[in-house]
Each structure stands twice: as structure tokens, then as C-alpha cells.
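What follows is a single structure, written as C-alpha cells, with notes after it.
With one protein chain removed, the remaining protein chains of the complex are shown where they sit.
So, subunit A:
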Amino acid sequence: MPDIKIRAKLRGDETTVKCLMSHPMETGLRKDSKTGELVPAHFIQEVVGKYKDQVVMTASWSGGVSKNPYLSFKFKGGAVGDPIEIAWTDNKGESSSASDTIS
């Protein structure tokens, strides 16, 4: 299963980007129900959304964003076939990115 699913749609002169990322988003405050021990923090800290290599949106997150995060943003412009890239980095330094084209 891909890490990040992206859908970018052009309507009028606005592009709406929607994406879903696979990530546990552990706050570090949750206790394991079996062992009673705290589950270590593991969450996405930064998400960068790019249109044609140009940064449109940078999100900074805490562990308060839900598991398998959903994110949507919009920008002016865009054309069908233009590339959109989403990249995230988490608190362990792990990262992932994916790209798609505007439809």
C-alpha cells in the first residue's frame, strides 16, 4: 500500500489537493492497554505540499493530528497534468513523499 495517497483537482482557477498518509501518529502520552507502559511518541512533524517544485503549504503538526492523517489545502492556479508533491518527516527522522498530477 502506498504511504501517501494524493488527489488534486482543478475547478475553475483553483486547485484542491487532498491527501491521506499512513502513519500511527502516537502522541507519546498513550498507554499500551496490555502492558500499561507509555507508547513512545511517533508522529509526523512536517508536511510540505509542492506545486511544480514550488512550496505551497508547510504544515507543522503535533501528535494531536489523528492516526493516518488527512490533509487538504487549496491554491490559485494549476493546470491539468501539472505535478503535485507531498512529503512528510516525522519525529524519528523518517520521511516519505509521493507525487501525482492535477486532474
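Simple rule for what comes next: a residue touches a chain if its C-beta (ideal position, glycine included) is under 8 Å from a C-beta of that chain, and two chains touch if they have at least 3 such contacts; residues count from 1.
One rule holds in what follows: contacts and distances are computed from a predicted model.
Student: Out of "ABC transporter permease", "Ig-like SoxY domain-containing protein", "Cytochrome C" or "Sulfate adenylyltransferase subunit 2", which one is the UniProt protein name for the chain not included here?
Tutor: In UniProt, the chain that is not shown appears as "Ig-like SoxY domain-containing protein".
Student: Need a quick check: the contact residues on subunit A for the chain that isn't drawn.
Tutor: 14, 27, 29-31, 39-41, 45-46, 51, 54-67, 69-77, 89, 91-93
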